[in-house]
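In what follows, a structure is listed as structure tokens, so that the remarks can point back to it.
One protein chain is absent from this view; the other protein chains keep their places.
Labels A and B are assigned to the chains in the order they are written; within every chain, residues are numbered from 1.
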Amino acid sequence: MEFFLGHYNYWVVVFLMMLGFYVVVSRSHMVKVLVGLTVFQTSVFIFYISLGKIRGGTAPVLVDEPVLYSNPLTSVLILTAIVVAIATTALGLAIVVRINEAYGTVDEEEIDAIERAEEVGAPEPH
Amino acid sequence: MTDLVDVALLALLALTGISLLVLRNLFAVVILSGIYSLLSAGLFVTMDAPDVAFTESAVGVGVATVLMLGALTLVGHEEKKPTRTRILPLAVVVVTGAVLIYGTLDLPPFGDPGNPIHQHVVPRYLEQMPEEIEVDNVVSAVLASYRGYDTMGETTVIFTAGLGVLLLLSGIRRRSRGKEGAAE
Partner (left out) sequence: MSHNIILRIATKVVVPFILIFALYVQFHGDYGPGGGFQAGVILAAGFVLYALVYGLENVKRVLPPSIPFACMAIGVLLYSGTGVVAILNGATFLDYDVLASDAIHGQHRGILWVELGVITTVFGTMVSIFYAVAGRRGVE
């Protein structure tokens, strides 16, 4: 029971990570893949922050009387990671918009079909 | 009591993730991802990380949702029904999840003050910060002063991403290849 209480946090985080991973791997609409990537990244943030929490601690802002502070280092790393994640998401969305303008669709299977049709059509004129 | 809040928030997160996977109307999927970010911000508050909760709610709920909705109005917002069966992705995901859970069995228990992560550098920061920097918010002090190089790199990454988006999206639109190919 102690083991379960100490670890269920991590198991739920692994479940959320695998949800995001499945969306990235199996769906073909590119915006949905980006949303799945966001879910994956956010679950990694939850994992890090739950590593730094101390039971009975408080937020790492110094006060006068001596209390137990939770770990500030994990917060610092995740602050950086959140902003880098939004930067990559924005760049990914810009690429998706350009792909849509080039191919007329953002579904990966349809783009595959268009590319294969062009490949078959190209060697013919000699 | 906080354990109960943690369990409730994690359960809601799992429910939101599952419905995000299943739905095919992408406007709903984007709003659900905003809800996901908001719930994780609540989780960050109960885990004593208010700076991270601030950033996640401002970035994940505000900026990311608006950008994705803007992109969806440009590309179209319905996802096609799946044509093939998906055994291989499901198998890969299940195997990866099993390996990760096997890895978490070795992790130290949640919330224990004796964990290795609290032992080496962090006590030095917490003790010597009042003499060296004298700023009340330890996270700001570590971010701006003790780990200033990382923050400079991060600022440069944000600048590069903005530059990339501007290079991609501020030119003139050309005719799409699909329409040209069909006309030939």
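Note that in this section a contact is a pair of C-beta atoms (placed from the backbone, for glycine too) under 8 Å apart; a residue touches a chain by one contact, two chains touch by 3 or more.
This structure is a prediction, so every number in the text was calculated from the model and none was measured.
Engineer: Looking at A:V25, A:V44, A:V83 or A:A102, which makes contact with the chain not pictured?
Structural biologist: Considering the complete complex, A:V83 is the one touching the chain left out.
Engineer: Considering the whole complex, not just the chains shown, which residues of chain A touch the missing one?
Structural biologist: On the chain A side, contact with the omitted chain comes from 59, 61, 79, 82-83, 87, 90, 93-94, 97, 100.
Engineer: Under the stated touch rule, tell me which residues of chain B contact the chain that is not displayed.
Structural biologist: Interface with the chain not displayed, on the chain B side: 50-51, 54-55, 58-59, 62-63, 66-67, 70-71, 73-74, 132-137, 139-141, 143-145, 148-149, 151-152, 155-156, 158-159, 161-163, 165-166, 168-170, 173.
Criterion: only the chains that are shown with their structure count from here on.
Engineer: Starting from the mean Cα coordinates of chain A and chain B, work out the distance between those two points in Å.
Structural biologist: For chain A versus chain B, the centre distance works out to 5 Å.
Engineer: Touching chain A in the complex: which residues of chain B?
Structural biologist: 3, 6, 10, 13-14, 17-18, 20-21, 26, 29-30, 33, 36-37, 40, 43-44, 47-52, 55-56, 59-60, 63-64, 67-68, 71-72, 74-76, 79-80, 82-83, 86, 89-90, 92-94, 96-97, 100-101, 104-105, 107, 109-113, 115, 117-118, 121-122, 125-126, 129-130, 136-139, 142-143, 147, 150-151, 154, 157-158, 160-162, 164-165, 168-169, 173-174, 176-179, 181
Engineer: Looking at the complex, which residues from chain A come into contact with chain B?
Structural biologist: Interface residues on chain A, with respect to chain B: 2-3, 5-7, 9-12, 14-23, 25-32, 34-36, 38-39, 42, 45-46, 49-62, 68-76, 78-80, 82-84, 86-91, 93-98, 100-107, 109, 114, 117-118, 121.
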